[in-house]
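Can you keep this structure in mind? I'll have questions shortly.
Of the protein chains in this complex, one is absent; all others appear in place.
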Amino acid sequence: MKQVSTRMSKVRDYRAVVLSNRAIDDMVFLMELFLPDFDVPVIPGQFVMIQIDESYDPFLRRPYSIFECENATMKILLKVVGRGSEIISRKTENDKINILGPLGTGFTDDEKRYPVLVAGGMGIVPLWFLATRMKQKGMDFSLVFGELTASTLGEEIGKTFQEKVLFVTDDGTRGAKATVSDALPSIVDSISHEIISIYSCGPSRMMQKVIAFGEKSDIPVFVSLEARMACGIGVCLGCSVQRKGADGFVTVCKKGPVFKSDKVVF
Amino acid sequence: MKQVSTRMSKVRDYRAVVLSNRAIDDMVFLMELFLPDFDVPVIPGQFVMIQIDESYDPFLRRPYSIFECENATMKILLKVVGRGSEIISRKTENDKINILGPLGTGFTDDEKRYPVLVAGGMGIVPLWFLATRMKQKGMDFSLVFGELTASTLGEEIGKTFQEKVLFVTDDGTRGAKATVSDALPSIVDSISHEIISIYSCGPSRMMQKVIAFGEKSDIPVFVSLEARMACGIGVCLGCSVQRKGADGFVTVCKKGPVFKSDKVVF
Amino acid sequence: MKLDLSTKIGTVLFKNPVLAASGTSGYGAILNDIFDVSQLGGIITKSITVKPRKGNPPPRIIETSCGMLNSIGLENRGIQYFLDENLPRLKTFKTNVIASIAGNSDEEYAMLAETLNKQVDAIEVNISCPNVKEGGMSFGQELHSTRKVVETVKAVSSIPIIVKLTPNVTRIEDFAKVCEESGADAISLVNTYKGLSIDIRSRRSNIGAFTGGLSGPAIKPLALYAVWKTAKTVGIPVIGCGGVMNYVDAIEFFMAGASFIEIGSATFREPDASLKILRGIKQFLEDENICCLNDIKGVIHEC
Partner (left out) sequence: MKLDLSTKIGTVLFKNPVLAASGTSGYGAILNDIFDVSQLGGIITKSITVKPRKGNPPPRIIETSCGMLNSIGLENRGIQYFLDENLPRLKTFKTNVIASIAGNSDEEYAMLAETLNKQVDAIEVNISCPNVKEGGMSFGQELHSTRKVVETVKAVSSIPIIVKLTPNVTRIEDFAKVCEESGADAISLVNTYKGLSIDIRSRRSNIGAFTGGLSGPAIKPLALYAVWKTAKTVGIPVIGCGGVMNYVDAIEFFMAGASFIEIGSATFREPDASLKILRGIKQFLEDENICCLNDIKGVIHEC
């Protein structure tokens, strides 16, 4: 697998039509969108900025990772956590919606290393997309998925990626009863590959622990970060996180959201 | 017919459910609402303040006359003229909506006089309600309805009030080719009643002409006014119109919206 | 745990910190037809002037993004009418009555304060109305005239004096400080921000009196900042006002240092907004195991 360019594809504000939108878990919605004019390549890890609606309240767009994208059809997996996501979650078939994207860097894969994908909760979104692409290419990989309790989402992940998935749940309802970060060392031990890379997305605390493990074990870790965003394209400098080992900041929307773990502190 | 009390019924912010909402003309919607807790008497000419939705943009409620009201079912006839009315017009079956009312004074009828109802365009709403009530009581009356061009709304009015209706249209597509105010003198002449009262609602210019005619002909005129409103209940003093013959203002929402024509200048 | 929401201004006890703001609640009676206003901490009347004022020409209001401009122009029937017609009814409510007063001169403020002294529970001195040609906001935009009004009113009052400040100044906290020095018992802020809205078709202002004052959620971040700055500066109670729409907003104001809040334009979206906010505050405190407002008052700190 060769180095894929992460140069940003042509960004546009696309007019999308909702094809379908269904709740797959409590407060989690899978939305399928049709973007008639969309024909640019998309890299797993990239995201879009969704305009909530015409009203200026809420004012800003909301960032969502691309869950799947095939030609002009894009899928978004959305969890309701506040007002904006709640309004988006109520969109139904034929509703129109403005989608700015594709934005940010994606995951850069390194063909010499075995990929271990580590997702916590909704952090699965960009990794699902990455795993889908790897599966399409016939690549081998492992996907660790941790969540509080067994959900339909987890079930879907199992069905789709089969034996590649390793489950952990906080309450033990599926897979090991553990947190992702606690289970990671033994999981990695059990993987029969020497040279691996970790691709991770999930709660900050989880990713920090994954990074700590990576550093200790000399495994490169790529994380996908979240930050409050205004523009999503790098012009407002609102989404900055601290650079690692340097006194300064870097934008999550433009230089990220995927970073090599030695580049940022969060 | 005896003097009906216009004392305000108990005002509440009612939670309503949309039973149905359909476009009856271009940009005109008939919405049927169910207000489970509503059981207060309503007087034609009274209105409600409709909360657009949860968003603070648009910020204020919008005033709408009661089109019909039977027990817990209320009908609203709404014309889309801007953002607020547009959003309300998109509500569909089972949507929830907050309705503050019933508000304001209604039409006071005078049993000694023959009622002539004069409506222009959407000004029909409170007069439709008044006419419906009169019809229910078996009273005789005339309803003059003027509009730019023959509409479905006009057709409905004709079907419902039959020979009581006198149509005028600006383009002559139904009834006399005239404006309401121009046609009014001859219409009144043709009515075989000596002592009449006029109840009017429509564009300001129209009502002003109706009032001028009333004054000249010694016919009392009651008008239902519109004004931008914030509270709808008389606490903000935002909706005031000039008092007639006195240096001061009077609230449309609380002292009106129905006024005897010698009380206000607008 | 018993929740205690009571707070004092001077020696006057308020059973809770939720007040109905001036000019958005009439004289209590209309709202009382819709909900039990006796449950509130207090009702602040529409500002009262010496002589009746007819107010400004319509249109008096226009909606803006997340807010509204108003230019009512202090329409009211004057102090005598208030005493005869509004006050008796107001006194029947089991809540504190705060009379808001507005004058054209120090003498008028003094006359109003003197007349109302001991008739009401407290006085709110409105030196911040942006919608009148004379008096109004101009008193609140110069430190010396603010000082003069407050001293004058204090000289004739034995009940608590709240001074309502305008945010249309460079440093509102300086004005609060002057009020405190001049004997004010509390500061309320903010009144509306001077604003304009134009109808591009008719090429005229959307407000009859041309300009208006902005209120509503649009101004909340500005009001919250002003309250925080002021609460750091003065020792007397601060009453927060400006875009409080729900209990979360209310708690933000308390955390910024307010001892009370006033509910203004929220009443136009929901006539019983103040009661709902009061209930929300109680619920929040219970849920978070906080026994009194003092435990959260001004808890946030610059870091």
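By written order: A, B and C. Residues from 1 in each chain.
The working rule: a contact is a pair of C-beta atoms (placed from the backbone, for glycine too) under 8 Å apart; a residue touches a chain by one contact, two chains touch by 3 or more.
Keep in mind the model is a prediction, meaning the values are calculated, not measured.
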Residue among A:V17, A:V40 or A:L60 that touches the chain left out of view: A:L60
Sole residue of C:N32, C:T45, C:T64 or C:T146 that reaches the chain not shown, by the stated touch rule: C:T64
Option from C:G28, C:G55, C:G243 or C:P271 whose C-beta touches the chain left out: C:G243
Chain A, residues in touch with the chain not shown (by the definition above): 8, 10-13, 51, 56-61, 98, 100, 227-242, 247-249, 254
Footprint left on chain B by the chain that the document does not show: 56-57
Residues in chain C touching the chain absent from view: 64-67, 69, 141, 168-170, 193-198, 200, 203-205, 210-212, 214, 216-222, 224-225, 228, 243, 248, 251-252, 255-256, 284, 296, 299-300, 302-303
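In the analysis below, only the chains that are shown with their structure count from here on.
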Remotest chain, chain A as reference, centres from CA atoms: B
Inter-chain centre distance, chain A versus chain B - centres from mean C-alpha coordinates, in Å: 55
Intercentroid distance (Cα basis), chain C paired with chain B, Å: 36
Touching two or more other chains - residues of chain C: 65-66, 217
Multi-partner residues of chain A (at least 2 other chains): 56-57
